[in-house]
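Left out: one protein chain. Kept in place: all the others.
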Amino acid sequence: MSLVTFVQLIIQGLNMGLIYALAALGISLIWNATSLFNFSQGDLLTIGGYVMLTAFSYLALPYPVAFLITVVVMGVAGYMLSKGYFYPMFKQNFNPQIILIGTVALSIFVRNGILLTWGPDAQTYANPFGSKAVEILGVNIMPHYIWNVVIVAVLVVALQMFLRGTVIGIAMRAVAQKPVAASLMGVKVEQMVSMTFLLSTGLAAISGLLVAPIIPLIPEMGGLLAIKAFAAVLIGGLGSFAGALVGGVIIGIAEVLFATLVVSTYKDVFIFAVLILFLLIRPGGIFKADISEKV
Amino acid sequence: MGKAFGFFKKNILLIIVLLLALVPVAGVPSYQFYIIERGLQNAIIVLSLVILLGYTGLLSLGHAGLLAVGAYTFGILTVTYGINPWIALMVAPVVAAALGALLGIPSFKLSGPFLVVTTIAFGEIVRILILNWEKLTGGPYGLGGIKSVIPSAKGMYYFLLVLVFLVSVATMRLSKSRIGLAFKAIKEDEVAAEVMGVNVRRYKLLAFTISSFMAGLSGALFACLTNYLNPDSFTFAESATYLLMVVLGGMANVVGAVASALGVTALPEVLRFMVRSRMVVYSLVLLLVIRYSKSLNMKTLRKVLGKPEGSTLGGGE
Partner (left out) sequence: MKKKSVVLLLLVTMIAMVLAGCSGGEKAGGDKQAGGDEQVLRIAHLAPLTGSAASYGVQIVQAAKMAVEEINEAGGFTGPNGETIKIEYTEIDETSNSASAIDAARKAVSLDPHAMLGPNRSGGVLAAHSVWQEAKIPTITDGTSQDTTRQGNPYTFRMQISSEYWMPILVKTAVEKYDVKKPAVIYGLNDYSKANWVATEATMPEYELEPVSVQTYNDGDQDFSAQLIAIRDSGADAIFVYGYTPECGKIIRQRTELGMGDVLVFTERASTDPAAVELAGAENFEEVVTSTTLSPGDPDPKVQAFVKKFEEKYNQTISGTHVNHYDSVYILKSIVEKVGLDREKIREELANLKDYEGALAVYGSDEEGNLVHHMATQVFRNGKWELIMKEEYDY
């Protein structure tokens, strides 16, 4: 394989990997705050894409406006989900497995709700970053490759600044790391958990709207991406910020390389096999989340 | 009144079975008839989850994979190798059980979401392997021409009904047996169970094996009913639906599981409403049931039966 091809593949893999990484980040955020693994993350991502479709394509709002609206709508939805549905269950000490099943139920609900509301056809919208590739040294670069990296980088930096630099952010981390102490210090745990959900669904919305021009939206999209996101977050290290990013990128690149070098039809089997291996040997993932590392 | 109700409660399963036995002679149209059969076939896999999840507390979202193994084993043995359908019907669950036992091994170390993701991965791996192993399974072309163990429609129905009844009774018996108690101990508190002498690993393996055996049986019956197999029928969405059925039925409740399987599978078709939006409604009901399960439990029990909490109500069916 030529170097050019190799670089091209890496870039493709990186592109998808970032999408997985954002979803993985959302899962880790909620996991840290509540020890809940959100099985509906993939479907929340999908509905984010559909909301954007409505705002940008159907209502023809300008891209930045549609972007903002999507993120806000999804963020608020996440906040309400927490306040009305999940937090009360945490508070009342529900069996964690039941709450887990709750996220599965949510996943089914969102997926079928999308099917009813937007229909089964694959839909997409024009790539706001342009649809012509630029050729650099033989490698084809679509504008959105660059944009996605930039957006994700900005997001990650902003997130870190928020979590470490603002009062709310610190309070959220306090709740994640030491909830009892936090509440003794006057932090409203309920608010912070709901803020965490808000952040998580907001992230899901962003990955959804970044994905839609690349991969047309279908109601089942959540399921396909979710499993990769799960693999990303578990291999990278559940609860770890760096883990989510690294895990996502690894999955994205590994699947493309395997598809090219070995056989493409079994690439998912390969990813799952790696996942199972990790779970059996090193369930903590690559970056076993240290308490101070927790988001 | 209390006495009659007690009799009713005890024999509710029998009563349901008798009601169902009327279906073939009540002149139910052919499609609805078929869908009720599918409901019965689903009841068996839902019962398998009652044992795995309800009793032992192990969550699997990959059971469609085990269904597939049972179905394809039956199909391949009868169509490709011309083996007697009855023998195939007995072999299929065994193969599924063997594979399912493999799935039990990760459960020693993994719990919660880690285990669930493993089961999802398992289900997907099975599906993709079936899809690509064309020589054996027909791949995307599917496997057709499968003949049922009992060719007559009415005969097959009664056979299914009897099977469901037997499996239900067996599950109830299991619940009260020593094995069942061990399962529940594991569900309650693994560490305490170990301390009390329960070989947790062995029983987890047993739970997976039994559950997979039943799933395999359900799969073979599926093949008998549809006469054609295709990997599309065994996706994650199906696994999620079985989970939905078992939770709606009360997780550890045998009668509830059967009712739930029948209801979710057959009700919209039979009553001819809500066919398009059924999954949205079901998942919404499930969301609400989960959310309010605690408050419902306490209030309803106290009000209806006037007994204090903590008594052996509805436990261990």
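Labels for the chains are A and B, by order of writing; each one numbers its residues from 1.
In the analysis below, contacts are C-beta pairs under 8 Å (C-beta built on N, C-alpha and C of every residue); 3 or more make two chains touch, one makes a residue touch a chain.
Note that the structure is predicted; figures quoted are calculated from it, not measured.
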Residue of B:Ile16, B:Leu61, B:Ala121 or B:Ala215 touching the missing chain in the full complex: B:Ile16
Contacting the left-out chain in the complete assembly, out of A:Ala55, A:Ile114, A:Met142 or A:Leu163: A:Met142
Of A:Thr124, A:Gln177 or A:Gln191, the residue in touch with the unshown chain: A:Thr124
Sites on chain A contacted by the missing partner chain, in the whole complex: 1-2, 5, 8-9, 12, 16, 115, 119-122, 124, 126, 131, 133, 135, 140, 142, 214-216, 218, 220-221, 224, 255-256, 259-260, 264-265, 267-268
Missing-partner contacts on chain B, residue numbers: 8-9, 12, 16, 19-20, 22-23, 26-36, 38, 128, 131-132, 139-142, 144-145, 226-230, 232-233, 249-253, 255-256, 259, 262-263, 266-267, 269-272, 293, 296-297, 300-301, 304-305, 313-314
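Criterion: only the chains that are shown with their structure count from here on.
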Chain centre separation (chain A, chain B; CA means) in Å: 32
Partner chain A, residues of chain B touching it in the complex: 57, 59, 61, 106, 109-110, 112-114, 116-118, 120-122, 124-125, 128-129, 132, 236-237, 240-241, 243-244, 247, 276-277, 279-280, 282-284, 286-287, 290-291, 293-294
Residues of chain A touching chain B in the complex: 37, 39, 85, 88-89, 92, 94, 96-102, 104-109, 112-113, 116, 220, 223, 227, 230-231, 234, 238, 265-266, 268-269, 272-273, 275-276, 279-280, 283
